[in-house]
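What follows is chain A.
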Amino acid sequence: MNVPVRNLALFGAMAVLFVIAGLVQSWNVALTVLNMGLISAVMALGVNMQWGYAGLFNIGVMGFVALGGLAAVLVSAPPVPEAWAAGGPRVIAGLALGAATIAAAIAWWKRMAPGRVRTVGLVVLLVGGFFLYRAVFDGGVQAVEAVNPAATGYLGGLGLPVLLSWPVGGLLAAGGAWVIGKTALGLRSDYLAIATLGIAEIVIALLKNEDWLARGVKNVVGLPRPVPYEVDLQQSPEFLARVAALGLDPVTASTVTVKLMYAGLFTVVLLGLIWLLQTAWNSPWGRMLRAIRDNETAAAAMGKNVTARHLQVFILGSAICGLAGAMMTTLDSQFVPTSYQPLRFTFLVWVMVIVGGSGNNWGAVLGGFLIWWLWVMVEPIGQALMAALTAGMAEDSALRAHLIDSAAHMRLLTMGLVLLAVLRFSPRGLIPER
Partner candidate 1 sequence: MAEPFLIGHEMTGGYGAADILHDCTIAVEKGQIAVIVGPNGAGKSTAMKAVFGMLHLRAGHVRLAGEDITRLSPQDRVARGMAFVPQNANIFTSLSVEENLEMGAFLRRDDIRPTMEQVYTLFPILRDKRRQAAGELSGGQRQQVAVGRALMTEPSVLMLDEPTAGVSPIVMDELFDRIIEVARTGISILMVEQNARQALAIADRGYVLVQGRNAFTGTGAELLADAEVRRTFLGG
Partner candidate 2 sequence: MDLVNALVAFLNFVFIPATAYGAQLALGALGVTLVFGILRFSNFAHGDTMAFGTMVTILATWGLQAMGVSLGPLPTALLALPVGIAVTAALLLATDRAVYRFYRKVRARPIILVIVSMGVMFVMNALVRFIIGVDEYQFTDGARFVINARDFREATGLAEGLALRTTQVITLVTATAAVAALFWFLGKTRTGKSMRAYSDNEDLALLSGINPERVVRVTWIITAALATTAGVLYGLDKSFKAFTYFQLLLPIFASAIVGGLGRPLGAIAGGFIIAFSEVTITYAWKKVLVYLLPESLEPDGLVQLLSTDYKFAVSFVILVIVLLFKPTGLFKGAQT
């Protein structure tokens, strides 16, 4: 079977899986899985870019996704005027002072000649700047968080259309990636992995604790949506008429329609990204990346700045993950920092990329759909399987209870084994790089 037909068959099989989910469970469930599958596919594209184009191991994907979610809040949530009045300027001033301290420290380090004066001056600058920043910043934060903590207690967003937050999410993630990349690229590849592990933890710790920013663990709910609300649809005469003509139940039809609209939006983004990435891959820039990846020493000898290219790829890949994060928060209409389990989702995205085919964009997308579908569907299947396996045991057996409880952990075990098996026996994945 030649390659394009084979790939088409794989995607066709994937579509069939979704149809089965729709028929066996419900269309709502199938569409929910599809929407999250689309978002996962975007994340997989981002990670695939970093791994397939440049061989970078980013284990902090969740951090960049969370930054994208934060963008959704900062851009689309309505501003809280009282909070701004109470402490807004002071918070901004504090942040500016912090940034200025870091910038001054960097400038000092670069301008001064190496020696004791430079080191001592750096320490004084940083310590002094830190205390100054805290003196200004803390007061502002307290004021902001004191304003109606039950409902707001934060500065709010800009109240702009939520779709705008998607590219902004990409930008925010790109900023974080720039910081990490500047620090850890150009060194051993393990170091980048460890650094990205750290940044994910830090970002999520920030989001959980800095209430003034995004309400911390109190969460931000009721974010604006780009699609109509189900209740609005159910009350719209045109919608009801069309639904009646098709013989469908209005409530189900409204939920399905909303999900279909999201799916449409996400598909547009996904297809657009694929087109962009494919074009880039086939461009001179892409060819240079491939040359670097295939023989880094030779490329460096020819004068290519390997680290700079890696930084570009790292930033772009993380930006795509940020975009996915904004999309995800939009889909949920809420921002819940505790839902960003740093490793579980990062790990899943990596399984998607490896199983789907690292280095191939279509492979990453297929992997995104397939692994997400498996992840969701394995739970009910696993429960059923475990119930069947333990049917022979006594009703109140502790072992039986324990085994059924642990069916949930089997998901993770299975995914781990899948990753190891694919890496060992089929490292090029389902749709290998051409």
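Convention: contacts are C-beta pairs under 8 Å (C-beta built on N, C-alpha and C of every residue); 3 or more make two chains touch, one makes a residue touch a chain; residues count from 1.
The candidate set was assembled so that all candidates are chains of the complex that A comes from, given by their letters.
All values derive from a computational prediction rather than experimental measurement.
Checked against 1 or 2, the single candidate touching chain A in this complex is 2.
On chain A, the positions that touch candidate 2 within their shared complex are 55, 57, 59, 130, 138, 183-184, 187-191, 193-195, 197-199, 201-202, 205, 208-209, 343, 347, 350, 354, 402, 405-406, 409-410, 412-413, 415-417, 419-420, 423-424.
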